[in-house]
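Sharing a structure with you now.
Only one protein chain is missing from this complex, and each of the others stays in its spot.
In this document, chain identifiers A, B and C correspond to the written order of the chains, with residue numbering beginning at 1 in each.
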Amino acid sequence: MATNQGLKIAVIGGGSSYTPELVEGFILHYKELPVRELWLVDIEPGLRKLNIVGNLAKRMVEKSGLPIEVHLTTDRRKAIEGADFVSTQMRVGMLDARARDESIPLKYGVIGQETTGPGGMMKALRTIPVILDVCRDIEELAPNAWLLNFTNPAGMVTEAVLKYSKVKSIGLCNAPIGLIKQVSAKYNVAADRVYAEFVGLNHLHWITRIDVEGEDKLDDMLTDGYSAKNVPAREWNPEFIQSLRAVPSYYLKYFYMTDAMLEEQMESFKQGINRAEVVKRVEEELFELYANLELSEKPKQLEQRGGAFYSEAAVNLMRSLHNGSNDIQTLNVANRGILNFLPDDASIEVNCVVTKNGPLPLPLTKIPPMAKGLIHAVKTYEQLAIDAAVTGDRALALQAMVHHPLVPSVDVAVRMLDEMLEANKEFLPNFFTK
Amino acid sequence: MATNQGLKIAVIGGGSSYTPELVEGFILHYKELPVRELWLVDIEPGLRKLNIVGNLAKRMVEKSGLPIEVHLTTDRRKAIEGADFVSTQMRVGMLDARARDESIPLKYGVIGQETTGPGGMMKALRTIPVILDVCRDIEELAPNAWLLNFTNPAGMVTEAVLKYSKVKSIGLCNAPIGLIKQVSAKYNVAADRVYAEFVGLNHLHWITRIDVEGEDKLDDMLTDGYSAKNVPAREWNPEFIQSLRAVPSYYLKYFYMTDAMLEEQMESFKQGINRAEVVKRVEEELFELYANLELSEKPKQLEQRGGAFYSEAAVNLMRSLHNGSNDIQTLNVANRGILNFLPDDASIEVNCVVTKNGPLPLPLTKIPPMAKGLIHAVKTYEQLAIDAAVTGDRALALQAMVHHPLVPSVDVAVRMLDEMLEANKEFLPNFFTK
Amino acid sequence: MATNQGLKIAVIGGGSSYTPELVEGFILHYKELPVRELWLVDIEPGLRKLNIVGNLAKRMVEKSGLPIEVHLTTDRRKAIEGADFVSTQMRVGMLDARARDESIPLKYGVIGQETTGPGGMMKALRTIPVILDVCRDIEELAPNAWLLNFTNPAGMVTEAVLKYSKVKSIGLCNAPIGLIKQVSAKYNVAADRVYAEFVGLNHLHWITRIDVEGEDKLDDMLTDGYSAKNVPAREWNPEFIQSLRAVPSYYLKYFYMTDAMLEEQMESFKQGINRAEVVKRVEEELFELYANLELSEKPKQLEQRGGAFYSEAAVNLMRSLHNGSNDIQTLNVANRGILNFLPDDASIEVNCVVTKNGPLPLPLTKIPPMAKGLIHAVKTYEQLAIDAAVTGDRALALQAMVHHPLVPSVDVAVRMLDEMLEANKEFLPNFFTK
Partner (left out) sequence: MATNQGLKIAVIGGGSSYTPELVEGFILHYKELPVRELWLVDIEPGLRKLNIVGNLAKRMVEKSGLPIEVHLTTDRRKAIEGADFVSTQMRVGMLDARARDESIPLKYGVIGQETTGPGGMMKALRTIPVILDVCRDIEELAPNAWLLNFTNPAGMVTEAVLKYSKVKSIGLCNAPIGLIKQVSAKYNVAADRVYAEFVGLNHLHWITRIDVEGEDKLDDMLTDGYSAKNVPAREWNPEFIQSLRAVPSYYLKYFYMTDAMLEEQMESFKQGINRAEVVKRVEEELFELYANLELSEKPKQLEQRGGAFYSEAAVNLMRSLHNGSNDIQTLNVANRGILNFLPDDASIEVNCVVTKNGPLPLPLTKIPPMAKGLIHAVKTYEQLAIDAAVTGDRALALQAMVHHPLVPSVDVAVRMLDEMLEANKEFLPNFFTK
């Protein structure tokens, strides 16, 4: 380990457009998180992007005057060896795969979404074996490292690592930190004066308590509502939201407003609009900016990209683990009895105290009874899909898809699964080479 | 109690067309279940039917030569006083309400069904307060009586009694005994040589073990399939059913084949076919038969009515409770840890040993992981709907409807609930008189 | 398997003085339990006894005229091969080891008992590895066989098999059947009209419900008390027993009357009386009788031996497993949630329905709150002792002994353990050859 002379950090998928934000975080918080070596790793096809973003990273560090070494490589094992933290932000199959995840389900009258429903399932099938492969390297080369997983579907990926490897792993999402920032802006207080209790799974949570400076503001939030950028804004029915007594995460719109969300997706699809395509364009523009040799800081435009705060969340978590600061963060970790109807090794999204030895989940003070069924139904699908990803067992994949609450029947599942597996053939060796 | 000189039995809803089957059962099993007084109770509007079926019952008993007294009355308290067993087989709002339960949801593109989905929920809202009223009488007038509940939705009604009264109650369905009879016919063995393990809720169970004379026949059943009369026959996808490793109850078709079942219901609806209407006609024909003074036995035609074996199930259960025969029956009882993800007071459908002190649920030897999510989702809806029925709280009713897996959105739920509550106004005093 | 032409039964420790009772049971119940081959196995040093008792068995069978073959052998593998049932009734170290188990603790002021306390722990350390060795043979040579374990400490031995082998195993004790027989005699009713609910562990149970022909007789039993032959009779304090609301098993006297029981043991010890010695003499007298070639039935004197009903319990269990009779028996099986504060794989003593596929434990209707702590304390010791037996880890053995509720201190445990391990050296290869 590099701990004595400063930390070693490996970023798998380092060619991502998010990387400058991460680098900015390392620079800003160098004092509490003394990074000595930053290894940005990517695969061959991503080498162009890695070089562009990596060179921007080098310019940023140089400008800061800090003794951080930035390494660009396609040699994952070299990057991982002796690392203190490994973070992943990968997209197996890249944006083309995402475009398919989002469009094929629409043909069957089913929500097409990147991280939930059949689209999210395909992303899980493609991603989990790759992440577990990374874990094999970590187990061998950096057994004490923390794996910070940003790769979606982050809850399922984290659960796969918990079940199928010995790596110490934590899943991260930007939604919780985003909510805190919204509340802190709304009430004009510092973020650490906001306490929000999250209940549920990654991309399937309810917020049941929002205290601002110790005062309960839940009713306020249920009345005024809140909005988020990367999901179409929609108003909740007031009678419904008041009696729910919880703020639903914006991904819950796919479950609570399935018909309207589907109609909207269909409309966009007919008009040839496609979120994957939009993101593709935004990314291209970002990389044009990054390539500018004059640039030596994170460009403002990056903030308009959906995943704001991802890197902030990551740096916060690394700082707290490194220093044992015992502060509270919302993370994806093993359930261990918190939601008493789920198995101990299910991943859940929950407030944790981040100790030097890792996050300890805090007990929930309220669980909305309405939420239990949906949480369990989605977790059932997740467990089946994870096992399908690991084994390549088509029958398990069918069971997973049938039991996803957004899939209307066995018949649709059978046909949609066939098409989607075939479309992802290249990225599913477990399913196609055995 | 009438125990010393023979048993007293009160049948709430005694004017039902099923009653002759029950009477036949009492006659056949008189030796082990010595009924002295049989009280058939009904409400004023059902008096004509009560008289017809009651007089048939009297003729049947007379023919048997047994010392059973048959009483016909609208005085429920008199019937219940000192009873050993009270059974309920009522239909609040009668077949007209059922017709509405089945048709209104179709307007919203939602399954219209008597016991599941929005239709079943309305039935629960109408029925639960009436049953709890019966329970108040039992608590006062026959505190040691067993309440055998056949009234659908039997699982929810039983759970309501478990939660909101002190009456000793058991819920009954004919589906389990029907499955056993099918298997016993298929393999040409006595019913007591068949052991089937049921997992789940009333009208939402999976059969995970089918032993015939100690040999495992599950694979056989998964390959050959099985059929049932009161749900349209449909073939299961073989890949799906094989990897499910369980026989789904026929009500699961509403969940696993939602699209096709809905299409079929729509088609029938367009053609003016309506299951409630069909049943109405069958019932009228039955009562014409019953009114024939020459008739003094259960007519064959009754067997073609959907609910075959209901009365057999009831008589079996009374015999076992009375004699403490410790045999195994599939019943709706409090969960008490059997499905460890549900609360202890949730009603489940499960094999029980019927002791003199009541049924003891047997632990499950297998729980299909696929089933957990759907069971929990439906139970979540059931809990909310039961509380809505008891309190008349419209917001709770909305939460219940939104969280039923067959309801596609909050928006649909809000509109459909409004129409359905209004259509049932007459039978929902909790919702409309407060 | 020998099933087609009748059953094959292997009795490990077949030279036991109990064997004639078992043979009598096989003869009496031949119709429902058609034994074709009975293999009595014993080790070399027990060959003389095996021959005596085995020849008596042969004479008994001959007299019955039934086609049961009796085989006497020291070849355990041959006996086990293809068996339907294997039963064990062994005593590793024989009565001399028992004498040491009972006497050494007395030197340290601690209860000296065959199955509980330090004595029972030594018996477990000696026995568990041998039983697991038998299990290896069963796994290989008779994987479908049921292992019926009578060998004490039966609860610990059964738990060891549940945890460390794949053999289907059930532990048996004569205490429950003994209680039923006492009650049935007291009230002059058939045994199957008595229902008693047992809560706890082997040799550590409370009886919380005693129904005779469906009527609650618990108060009666708490007032009149009951007695048992193989533990010195002592009266319970009436105030204590009434508020306990349960009949304690007679082994509970070692915990509830520790001082008086210890005093009595000390007194006997001083007088040179020793239960192991008494048993030794009784056994010798029995074998003298058995050797008489005129004898071809179970001699009356056998009934005065402590373990009455053991063989009846065994034959009952085999019959029910063979026929899937679904009757209720009190057995030692895996907890699986019945006592919700113990792990699922802890062995408990509990009423079970004996199905063709094995026993299913029945949920408890009452758990005396007073009993929970002691049950958990003894189970904690048992778990530690089982792991010590399997690993030969002396530190684990110390933890086990320290945490037994009858052991007063670490200091006593350290010294007593040293002496007892040394005294059992010959029978503890796990502890002494590594």
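Definition applied: a residue touches a chain if its C-beta (ideal position, glycine included) is under 8 Å from a C-beta of that chain, and two chains touch if they have at least 3 such contacts.
Keep in mind that this is a model prediction, so the values were computed, not measured.
Peer 1: Which shown chains does the hidden chain touch?
Peer 2: A, C
Peer 1: Just to verify: which one of C:43, C:106 or C:377 makes contact with the chain not shown?
Peer 2: C:377
Peer 1: Taking the full complex into account, find the residue in C:73, C:258, C:296 or C:325 that is in contact with the omitted chain.
Peer 2: Checking the options C:73, C:258, C:296 or C:325, the one contacting the hidden chain is C:258.
Peer 1: Considering the complete complex, identify which of C:5, C:144, C:223 or C:237 is in touch with the unshown chain.
Peer 2: Of the listed residues, the one touching the omitted chain is C:237.
Peer 1: When the complex is taken as a whole, what residues of chain C touch the one chain not shown?
Peer 2: These residues of chain C touch the chain that is not shown: 236-237, 239-240, 242-244, 256-260, 341-342, 369-370, 372-374, 376-381, 383-384, 394-396, 398-399, 402-403, 405, 408-414.
Peer 1: Spell out, residue by residue, where the missing chain touches chain A.
Peer 2: 195, 209, 211, 214, 324, 326-328, 336-338, 340, 353, 355-357, 360-363, 365
Methods note: only the chains that are shown with their structure count from here on.
Peer 1: Centroid from C-alpha atoms only, then distance chain A to chain C, rounded to Å. What do you get?
Peer 2: 56
Peer 1: Among the residues of chain A, pick out those that touch two or more other chains and give their numbers.
Peer 2: Residue numbers touching two or more other chains: none in chain A.
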